[in-house]
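A single protein chain has been removed from this complex, and every other one stays in its place.
Every chain is named by a letter (A, B and C) in the order it is written, and numbering of its residues begins at 1.
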Amino acid sequence: MRIGVYLCQAGIGDPDAVDLHSIAGYAANLPGVEVVKDLGKLPRIDPKVLADEIKSSKIERIVIAGDSPGFFKPGFTRALALAGGDPTEVKLASFREYGASTGAGTDRAKSVLACATLGVPFPLAAVPDTTAVHPDTLVVGGGVAGIQAALEIGDAGKKVYLVERTGTIGGHMAQFDKTFPTLDCAACILTPKMVAVGQHEMIDLMTYCEVDDVSGSPGSYKVKIRKKARRVDEDACVACHDCAAVCPVRVPSEFDNGIVERKAVYMPFPQAVPNVYVVDGDSCTYVQSDGKKCGVCAKKCPKECIDLDQTDEIVEIEVGNIILAVGYEVYDAHKIERYGYGALPNVLTALEFERLTNASGPTGGKIVCKTKRFNKRKKADEWVFDADEGESPKSIAIVHCVGSRDANHNPYCSRVCCMYSLKFAHLVTEKLPDADCYEFYIDMRAFGKGYEEFADRIKAEGTFVIRGRTAKVHEADGRLVIRGEEIVEEELVEFPVDMVLLSVGLVPTADSARLAAMLGLATDGDGWFSELDYNAAPTETERGGIYVAGLCQGPKDIPDTVAQASAVAAGVLKSIAIGRGLDSRADLSLSDIEARAASLTRA
Amino acid sequence: MAIRANPKLIYELEKYGADDVSKCYHCGNCSATCPLTSSDSIFPRRDMRNLQMGLESNLESSVDPWLCYYCGQCSDECPRDAEPGETMMSLRRWLTSRYDWTGISRLIYRSWKAELSAIVFLAIITGIFFLAMGFWKGDIHDYDGANAFLQSGESWYGIPVFWRMSGWGIHLFDWLLAAVLVFFLGTNCIRMWWFSMGRDRDLHFSLWAYVKNIWLLPFHFFTQKRYATCERKTPWAIHLWLMLSYVTMLILIMVFLELMWSGPGVDWRVHAFGLTAAGGLLITSLYVLRGRVVKTETHYKYSHESDWMFLILLLVVTCTGILQFFLHRFGSDVAANIAYVVHLMAVVPMLGLEVPFSKWSHLAYRPLGMYFHHVREDTVAAEQPVREPLGAAQAA
Amino acid sequence: MTFEPKIVGFLCNWCSYTGADLAGTSRIHYAPNVSVIRVMCSARIDPTFVLKALMDGADGVLICGCHPGDCHYSEGNYKMMRRFPLLKKLLADYGIEDDRVRLEWVSASEGQRFADVVNDMTERVRALGPSPVKADLATDMAER
Partner (left out) sequence: MEEQLRIGVYVCNCGTNIAKIVDCDAVIEHCSTLPGVVVARPYKYMCSNPGQQMIVEDIKEQKLNRVVVAACSPRMHEPTFRKALQTAGINPYFLEMANIREQCSWVHDDPAVATAKARGLVTAATLRVAAHEPLERRSVDMCKDLLVIGGGITGMTAALDLADAGSKVYLVDRDDHLGGNVARIDLTAPYLDSARDMLTERMTRTVEHANIELLLNSEVEKVEGFVGNFKATITGRPDDGKGEPATQTVDVGSVVVCTGFQEFDAGRATNYGYGKLPNVVTSFEFEKMLTEGRVETKEGKIPEYVAIVHCVGSRSTEFHPYCSRVCCVTALKYAQEVKSAIPTAYVSDIYVDMHAFGKGHEDFYRRGSEAKTLFLMYAKNDSPVIRKADPKDDCEMLIEVNETLSGEAIEIPADMVVLMVGMEARADSGDMAHLVNISRDKDGWFIESHPKLDPVATTTDGIYIAGGCQAPKDIPDSVAQARAAAARILGRIAKGKLEIDAVYAVIDEDFCSGCRMCNELCPYSAIEYDDEKKRSNVISALCKACGACVAACPSGAIKALHFTDQQIFAEIEGVLA
């Protein structure tokens, strides 16, 4: 069979990941390869010209090699058809798809190319050997994804370590009020799962812990976990609140996104699992003064379960599989000055509003504007939410795509903002029937089951949806003024509102980068974990026995996250069931893959 | 009746510099960011839309491009890097070529080769003409602004020369040239009126509307007040300075030429103006040139070939102008004369091409654009009911 | 003040009860007169339930099941369908108006329909006024 190899780059991912020159050289020596051409980046291919070329050099199979060769396939297919060849003989050697974007890129690219020339799908040839798998599993991250994955595996009667960075599991979902599109409260879905995890005999819940180091190989990873000093005895604490009552320190509460303050010894939120207090060493007077000052909480604790001198300790565990579910952070709205976040008190981020409108939030779910008051301790004015004094907004503007779909910030779409913004609009119209609600959007991305219907309903409820991006928010005689273009009506809109909600996009956590480096995992340009195969293996990675689930792989809504988290469990349980799991694809050598591919063609 | 979209136009506009317009996904950020835009002329987005869809008639009739001064804010904040500011710039070029009935503008905008050769051609013609004159009759050693290179005898082949008493020959040349330019520019302006107002069948523009807004023409021409409403002020200042220097110089040459050449004594009443203007031209054109080279600001990021040629011509004209003046002052007449020829060689193509067919036509189109815009605004306000703007409830 | 009837609703667990819940999750508001009792299947509804309800002072009884052919137990609702006319006959003999006892099909996806059924039922029963049964029982008591 006479084969023509064409190198075409679509310009996706890191251009220096592979050495095209050496690849071209390699291709030339592959059996059957007659023509090797490097057409460079985004070549404009004229099928007619190409067809003649194919005819003249009697090529029967074409292999397009590049970061995303599919972009050029139709042209080649047509050319081959014009030349009277079999159009199914156009094969793709997709470097990006099969992980030639990182590490030993060039060798991987060569192996992908080799498979393509032989007409063997790469994943069929690049199958690592199996190794014995340790039955225990480590789940990193205690959000809904981590919880779901842990439960799936735990319920199967397998041992799971669930490691969570903060003092409680629950993650972002625990902060939400309602969930779209059914509007049932997030707590009602999540808290039972949290309780189940807390009580599960197969799940070893390790909150306030971090993964320090991972060594070993697929099937048996040795993991060093840092138990950060909680300074409260988990088993003894009865969550009586006496310690927090006397603690003099006040810092912004992470759980409430800083719209209220917590003490240095605190319970993240009343329904926390484990339902145990934690001392925040960074703000605790005693810890900061090396035991010279304060320490009153320890004295006050009726069960004497506070040990302020406790230090971090490292525990080592061995596991067969590791599931990464470290989730996301929201985009820092400060980076977009024109929306005045931080400078204007009543410009809120989505998560702040989630807490504000949440029944268990600081205002008991009452939507009010911030009120100015003098802080005696800080000796300064500050803006706070006050359920009684704060007046409820007459008009609220919701700004979509804050930091998303923007070349100057995040180029990608954060997938959930449209829907949660619509949800906000509903909550506003429900709680403040005579308040006006304006949504500034670019595309209303309501794509899931029941989403479109939800969007229609919100419009029917009287929310003004404005197709157009908000340009700026500024203050004029004490009110926020929002400016944008209403594109469908073709008019510039600029009017005052009482509150502006920024639908901030999602970004990978700082931890993602650290873990990726530690485990040698690839991340995409935006910092999300790269899956092994976009379509066929959305939860596996190049490393055997290491999986990604939920947001850390890319923005997702709750149903998709839950489905993915369960999906991860399938891979894990499978390997435990047969006691063997796949090795890392990353470790496969070029010759291994060549050999297997060749054997497949013979068979 | 539906308008026919033309997917090809966007490719055509690439030649005028609009490379990124296709990236726009119409979030409206640009229009909302722009301090100059208003609900009854929303730009740049609407024009970008018309351009993407190739609605030529809409584009032709739009004066929006002349209302934009390209401060660059829209481009800076565009989430898709669609460069709205540059698109408006390209549209100005395209409109210029549309207003021009001779097709010259279209030619020189679409190919820099054509433009360059046109310039060179005109320069050479001018050069030859004056040199010939000079060698034939005049005296290269004698610098006399009045009759430099021009016949100064009693009669020329028996024809009595009416300008023999004084040396108005060069003046006559100026005026002839001016007349030609005014003719071309004028006719183009009329076409501009036709596209943007004349052929509009939906609205009826009353004479009164035209009359009561006429003051806008000189006002905007001399103050460029609108430019000052951009958030960034420096570009306005520079532009105004350049424009005023240029106009001053133009007036001096057109009206007070004889006062400029009468030597050996210097009439400082005019020279004071002359030198300031020359200085102004020199500084500003150097500033802009540097800007374009180093890409100091957003509106200098992209430079069409025509921008470069214009700047270079302007610089050459300015320098040679100054040069011939000083050479003359220091008595080296030969050098002064040569400098003067070079000067004219640059002046003719600069004025001849730039004013009616290229960049400098905007000195007429901008004020006109604003004028037409206000006329339209008034008429719309009179004829169409005002729609309650969204969010009016809040403002109340 | 207007008369607010008390209506007992027997809903099958799989379609109608789910449908009623859907009405809730979609926040579809309806008349508060129907109090729901969950049974596994409309076939479970023993005529005595209906009688008991009426005797205990219900002004109406609403029975909901899956649409014919959709029964979770494949044919339970057909059984109810056959049983119902007999029951109605009996009730007619007792002089209980036709509208007081009603059989409706509501599927798991018909939150709106459930709300409509409830509203309509409430209206009709309200129109009929209080159930005669209560009064009769009272007089019987008095006679004894």
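Here is the rule we go by: a contact is a pair of C-beta atoms (placed from the backbone, for glycine too) under 8 Å apart; a residue touches a chain by one contact, two chains touch by 3 or more.
Quick caveat: nothing in here was measured; it's all calculated off a predicted structure.
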item	value
For the chain not depicted, the shown chains it touches	A, B, C
Of A:37, A:78 or A:222, the one touching the omitted chain in the full complex	A:78
Among B:4, B:199, B:329 or B:387, the residue in touch with the chain that has been omitted	B:4
Touching residue (missing chain; options A:106, A:137, A:179 or A:283)	A:179
Omitted-chain contact residue, chosen from A:1, A:245 or A:563	A:563
Positions on subunit C where the hidden chain makes contact	6, 8, 13-15, 17-18, 20-21, 23-25, 27-30, 32, 35-41, 43-49, 52-53, 56-58, 69-70, 72-76, 79, 83, 107-110, 115
Interface with the unshown chain - residue positions in subunit A	12, 44-47, 68-75, 77-82, 87-88, 90-92, 94, 96-97, 121-124, 152-153, 155-158, 177, 179, 182, 184-185, 187-189, 191-196, 198-199, 239, 270-273, 275, 358-360, 364-365, 405, 411-413, 415, 443-453, 456, 467, 487-488, 490, 524, 528, 533-539, 553-555, 558-560, 562-571, 573-574, 576-578
Hidden partner chain, residues of subunit B it touches	1-5, 7-8, 10-11, 22-26, 46, 49-50, 52-53, 55, 58, 80
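The working rule: only the chains that are shown with their structure count from here on.
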item	value
Most centrally placed chain - per-chain CA mean versus overall CA mean	A
Chain whose Cα centroid lies at the greatest distance from that of subunit C	B
Distance between chain centroids, defined by C-alpha means - subunit A, subunit C (Å)	49
Shared interface positions of subunit C, touching two or more other chains	none
Junction residues of subunit A, two or more chains touched	none
Residue ranges of subunit B touching subunit A (in the complex, touch as defined)	25-29, 31-33, 37-39, 42, 45-46, 77-81, 387, 389-395
Contacting residues of subunit C [partner subunit A, same complex]	25, 27
Residue ranges of subunit A in contact with subunit C within the complex	182-184
